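Removed: one protein chain of the complex. Kept in place: all other protein chains.
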Amino acid sequence: MAPGSELPPQALVERLYRSLHFIRHAEEEVARIYPSDQIKSPVHLSIGQEAISVGVCDALNTDDVVGGTYRGHAVYLAKGGDLNAMMAEMYGKITGCARGKGGSMHLVGMDHFVLGTSAVVATTIPVAVGYALALKREGKGRVAVTFFGDGASEEGAFYESLNFAALHKLPILFVCENNGFAIHEPLSKRWAAHDLCRRVEGFGVPATRVTDGDIFAIRTATAATAARMRQGNGPELLECMTYRWKEHVGPNEDFNQNYRDAAEAAPWIAGDQVPRLAAMLPTQLAAAIEADSRVRVADAVRFAEESPFPTFEELHTHVYAL
Amino acid sequence: MAPGSELPPQALVERLYRSLHFIRHAEEEVARIYPSDQIKSPVHLSIGQEAISVGVCDALNTDDVVGGTYRGHAVYLAKGGDLNAMMAEMYGKITGCARGKGGSMHLVGMDHFVLGTSAVVATTIPVAVGYALALKREGKGRVAVTFFGDGASEEGAFYESLNFAALHKLPILFVCENNGFAIHEPLSKRWAAHDLCRRVEGFGVPATRVTDGDIFAIRTATAATAARMRQGNGPELLECMTYRWKEHVGPNEDFNQNYRDAAEAAPWIAGDQVPRLAAMLPTQLAAAIEADSRVRVADAVRFAEESPFPTFEELHTHVYAL
Amino acid sequence: MSTHSEGRILRYVDALAEAVAQEMAQDPAVFVMGLDVDDHRAIQGSTRGLLEKFGADRVFTTPLSEDAMTGVAIGAAMAGMRPIHVHIRMDFLLLCMNQLINIAAKAHYMYGGTVSVPLVVRSIIGRGWGQGAQHSQALHGMFMHVPGLKVVAPSNAHDAKGCLIAAIRDNNPVMFVEHRLLYTTEAYVPEAQYTVEFGRARICTKGDDITVVGISNMVVESLRAQELLKDIDIHAEIIDPISLVPLDIDTILNSALRTKKLLVVDNAWVPCGAGAEIVAQVLERAGPGAGITVKRIGFAHTPTPTTSALEQFFYPNPGTIAQAVQQMVRPGSAPWQPDPERTKLAYQVQFRGPF
Partner (left out) sequence: MSTHSEGRILRYVDALAEAVAQEMAQDPAVFVMGLDVDDHRAIQGSTRGLLEKFGADRVFTTPLSEDAMTGVAIGAAMAGMRPIHVHIRMDFLLLCMNQLINIAAKAHYMYGGTVSVPLVVRSIIGRGWGQGAQHSQALHGMFMHVPGLKVVAPSNAHDAKGCLIAAIRDNNPVMFVEHRLLYTTEAYVPEAQYTVEFGRARICTKGDDITVVGISNMVVESLRAQELLKDIDIHAEIIDPISLVPLDIDTILNSALRTKKLLVVDNAWVPCGAGAEIVAQVLERAGPGAGITVKRIGFAHTPTPTTSALEQFFYPNPGTIAQAVQQMVRPGSAPWQPDPERTKLAYQVQFRGPF
């Protein structure tokens, strides 16, 4: 928060913390369970990056639409996606949000307007733009948000999407979660020019950067852009600098792999929004929220464990829609 | 030419006019012959746009490399490609630059470092970048140039190419021939932001615009950028505003089709570089150049007419390289 | 499906435009996008009149961005719209493979049935006038490989209209394959909306000597070949599968079991193509004792040459099809050369019904 700006009202902090702590704890549980081999699919944890999803989604309406990537647990949950269905999905159970057919990389929650996530980088960007086209035609002022990584911004489809969205003044917010890495490759090996916002503005899409991961700044920026988009102002981009705490895929830390330096992580860990928000709340309230998270996550794990696997017939269902 | 700048030396004007008139005349002959159905393949004429190819290529060395599009007659010839081989190619003869297998849209002249042109928009851009990568590794200071239209700049591959070329500081000049149309669709239906140079600069690629089709300005800009690139300065872009006089494909005018206005064309026809250069030369010299063009073009047409068609065996040759 | 020669005589291209206009009038979710759908050429006439009737919100050109535009169409479809994405050449679908195969084909399954992608992708196989290697490709074989996509290739105006309406109403991505040379062909086409059901092949002509399956424009070429073959008393059963996914293999199998000869004439490269699939399915089902002679013909296995001197050898034509049939039906007999005059005449043949 910029110095001198007002302290956020406690209700807001409470709401944000509820979401943030829940997501953090859910992913920590996933990481804890992972070595037991019950989750038989690659997981890309958002740990350290959750404030982006939470900040953005808090500024949206229930019927606004979001889409994310294979690193999509946080977006899915922040938008209201059902943790039971997500956990069961990771366990490959029929009660999963995609009936076990999708796994961690293909979460979906259309009942909360969470578009399906995808394992092929950048593919969901134009899809979300297309959804925004439908929202514009619908004319009810709903907006769409597409989350993606810095690496995704290198795919041609991203620029094609920017141009089309701007041309048609579509209500879509592009949110780049810039964690500086695509797998193990740093930006310096991938971007010739490091100012993404400037690049994007060249396409006629206004862009804002939040450099410090401040969840309130992210929320405020989103609220402002969403309001503009609901007026028909066209797409915008939000670049949120962030940091991935765990390895690219899997439950572990990987600072021992020498492709990045633990010192890099230090300011991000120091600026972690989870304890920050906790500290802004009365201790008891924070504790209650945390307890609630624990119950919900434990329930979800139990739900996943106890759910049945899909059976053979399920293999051939849903290849074609009726 | 900017007022007050020096008059170009006559040798330069002569050289440019020789190339320019030759290309104009060659394409006019193609247009004249076309209704006779001897050229059995789509032709996309450069008429009105030739000064870009001529101005750029004049500033290059013989062993620099160029690549163009299906609208590639001008580039092919300006770089020194053989008109006999081009004409025979359009006639579908075995003496064609691609043995009749390519036609007008797939001209190639590797002996003059003209990369093959392509009928799929924007495909040749990354290919030229790859050639530039090889030139950089070779280390002899050679450069590559890729010509493409305003429409091609909408393909994701273009932005991917810019980023990669800039990242590796490759000696490649991107030349956008901005004629304002992709087939019949104007820029306003395709670009959200109309400043291509700014868009490109966002990728770390310096960009220059030549707005008036001045062949000397184009040549001077190319010479400067080529010199920088030979020093290892990395890619640049040149946006040349221009105008297509004929229909998108075929030999006719199409102002009667109502998708554009003849008035739009007027300044471009008034600013035509062909008569402009002619007027800068002694009448006799200009006349001699024109006569020479006519002889060479007539020879090429005769060569094409008299050459044999490929025979059946040729169908199955060159599917795989040996 | 209409079963008689009803309706007016209509061109294929007009049947396409009519199908879309009728569906758009009826269902506000339907819209048309794609390069140049709204210009005065109107995709060789096949989108003629749509812009005027339905306005620029529902009929719009796009930037040259086939990859993202496919994603946009998919996203709109997921939101409940029914996009028709048009490509003037099938070759350009090679820019769309990622979205088509990684998203459109898989979304319904991968997301556990919670979303569907009612998308029509229209594309035209180019031919004629030296289109060359990049403006003449036919890629239906690739799409047949991928679960989740439907693939249809109507060969006449009647089926064009009925299949396009069926495709628009289908809740899955449908690859709608057209052929440039079919655009001016005419057939009886009912005025009212109707669907031609996918997965039901049509026997165009009955015959006992051989089963010939033609695909897309090759139905027409095979019918012409069959005209020529009558001269030498060979009677071919010409089958048009109409839809390739789903494929009505039973109709083909039953015919081949009777004629003992199966020729698939594809309008595409042969290896791993529709012909390979049809031949393999028929022989898997027929079993080793069926004694069916099989053969596939299609494009020469080369990139498409531009010069007409080579193009003439690249495509199957009534003469080469008829010759292949003759050699299959009368193996070992002297090769036969259809009368060139008759071959020319064969080009007048049109299949106008009954449907």
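In this document, chain identifiers A, B and C correspond to the written order of the chains, with residue numbering beginning at 1 in each.
Keep in mind that, in the parts below, a contact is a pair of C-beta atoms (placed from the backbone, for glycine too) under 8 Å apart; a residue touches a chain by one contact, two chains touch by 3 or more.
Bear in mind the structure is a predicted one, so any value in this text is a computation, not a measurement.
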Subject >> Left-out chain, listing which of the shown chains it touches >> reply: A, B, C
Subject >> Candidate in contact with the missing chain, chosen from B:A262, B:V295 or B:V319 >> reply: B:V319
**OP:** Looking beyond the chains shown, say which of A:L12, A:V120, A:C197 or A:A223 touches the absent one.
**Re:** A:V120
Subject >> Options C:P28, C:G55, C:G128 or C:P271, residue touching the unrepresented chain >> reply: C:P271
Subject >> Residue touching the undisplayed chain, where the options are C:R169, C:R200 or C:K295 >> reply: C:K295
**OP:** Give the residue, chosen from C:V13, C:V115 or C:V146, that touches the chain omitted from the document.
**Re:** C:V146
Original post:
Of the residues listed, C:L10, C:M78, C:A105 or C:A153, which one is in contact with the missing chain?
Top reply: C:A105
Subject >> Contacts of chain C with the absent chain, listed as residue ranges >> reply: 67, 91, 94-95, 97-98, 101-102, 105-106, 109-110, 132-134, 137, 141-142, 144-148, 245, 260, 268-269, 271-277, 279-280, 283-284, 287-296, 301-303, 305
Original post:
Footprint of the hidden chain on chain A, which residues?
Top reply: 40-42, 92-93, 96, 98, 100-103, 105-106, 118-122, 151-152, 154-156, 182-185, 189-191, 257-259, 309-312, 314-316, 319
**OP:** Write the list of chain B residues that the hidden chain touches.
**Re:** 65, 96-102, 106, 108, 110, 115-116, 118, 120, 123, 125-135, 137, 156-157, 160-161, 163-164, 167, 317-322
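Criterion: only the chains that are shown with their structure count from here on.
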Original post:
Hey, which chain ends up farthest from chain A, C-alpha centres compared?
Top reply: B
Subject >> Chain centre separation in whole Å, for chain B relative to chain A (CA means) >> reply: 46
**OP:** Please work out the Cα centroid separation of chain B and chain C, and write it as a whole number of Å.
**Re:** 37
Subject >> For chain A, residues that touch 2 or more chains besides their own >> reply: 156-157, 160, 163-164, 167
Original post:
Counting only residues that touch at least 2 other chains, which ones in chain C make the list?
Top reply: 62-63, 65, 67-68
